[in-house]
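Provided herewith is a single structure, encoded as structure tokens, for subsequent inquiry.
The complex is shown incomplete by one protein chain, all other protein chains being positioned as in the whole.
What follows is chain A.
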Amino acid sequence: MELNDIKDAFDRVAKKQKLSCSKTQEVIDLIVQEIEKALETVKSASHLDDKYVLTELKRRLQDIAPLGQLEGTQKELNIALSKYTKILEKSFNPDISKAYRNIEFDTHTVSQIIASHFYRQGLFEVGDCFISETKESECSAAILSIFEDMYQILEAMKSGNLEPALKWAAANSDKLTQNGSDLQLKLHSLQFVEILRKGSREEALKYARANLAPFASNHVNEIQKLMACLIWARKLESCPYPQLVSQTNWVTVAEELTRQFCNLVGQSYESPLSVTIAAGVQALPPLLKFMTVMAGKKQEWQSMKQLPVPVELDKEFQFHSIFVCPVSKEQTSDDNPPMIMSCGHVLCRQSINKMSKNHSRTFKCPYCPSDIDAAQCRQLYF
């Protein structure tokens, strides 16, 4: 798909449109000219008969054939317009609903999902407007209050106020440590650096003693670096640890806070709606391609239990282990679990049964030529 070609085609349309417009103006001017000429002649007490003037005018206008003159530019414009439509249809997939199954989505469920999405993205006004337009009232209240809290903390951070964040981190410090997060330390470090930036060494030192000290045992390196920054109070730009004092640190810490907050309240970090749509963007191309090839099989499409084509998503969409048996190419399941053989290679149970003729003989592993006894294979749990 050449975007430049498409842009060129559109430029041509715009050009032809301008031409058509100016030609139309021209033609109208011509008509006006003729009429005004006739008007002048009639007004002036000339020897010409009025009727004669008018008949002349009618003849002149017929000769000019204004609409005929416009036909040329119109035709060129229409050609450019239809060329653009064609290039759009060629470069893009003109119908992405071809792979759509006629299954109704329950509107209430979809509305709930959308409302939750607005609230967790911080679009509170839009969310409220949506709720009132759809008249959905229940369920979103819970999510709303959770994320309102989070955004209040984040908004405060954006305007340089770390108090709400520190309060939250202190209240949840046990769970944060359990998660292996050093968010509390990071927040205190930010505060420490801000105090230093404003200039007071004593205050900074006091702050460090009160708030950084408890973390000293586990984070010796960071604390040392921070304390070293004391030397560069008021001249933090020249400090040798730019990553500690830069403003982008605030963004990183805000992200960490968001991540921990979502985790602690049992929510995902990314909006599930965004994740699903992103997965859809990756899944549609292979599905649509399949549909163009399998155009006749629309009936089967509506009722199949598994997608007919593999859809490989990026690894951020991989939430569960998928094992595909290298022999049968089937995905393992509870009914047909993966089994590890004595050589360390893994096949699905059905393949092992087949290759050992139902445990009646040994067989050779398809990868290394070791002899395998089916009875010794053990089930794996991913």
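By our rule, contacts are C-beta pairs under 8 Å (C-beta built on N, C-alpha and C of every residue); 3 or more make two chains touch, one makes a residue touch a chain; residues count from 1.
Please note the rule applied: contacts and distances are computed from a predicted model.
Visitor: Which name from "CDCA4 protein", "Dynactin subunit 4", "Protein MAEA-like" or "Guanine nucleotide-binding protein subunit beta-5a" does UniProt give the chain that's left off?
Guide: This omitted chain is identified in its UniProt record as "Protein MAEA-like".
Visitor: Looking at the full complex, which residue from A:Thr248, A:Gln306 or A:Ser360 touches the chain that isn't shown here?
Guide: Spelled out, the listed residue whose C-beta touches the missing chain is A:Gln306.
Visitor: So which of A:Ala210, A:Val281 or A:Met294 would be touching the chain we can't see?
Guide: Here the residue in touch with the unshown chain is A:Val281.
Visitor: Just the residue numbers, please: which parts of chain A touch the chain that's not shown?
Guide: Residue positions of chain A that touch the missing chain: 1-3, 6-7, 10, 13-14, 17, 20-21, 24-25, 27-29, 31-32, 35-36, 38-39, 42-43, 50-51, 53-55, 57-58, 61-62, 66-67, 70, 74, 77, 81, 84-85, 88-89, 91-97, 99-101, 103, 105-107, 109-110, 112-114, 116-117, 123, 125-126, 129-130, 133-134, 263, 266-270, 272-287, 289, 304-315, 317-324, 326, 329, 331, 333-334, 340, 344-346, 367, 378-382.
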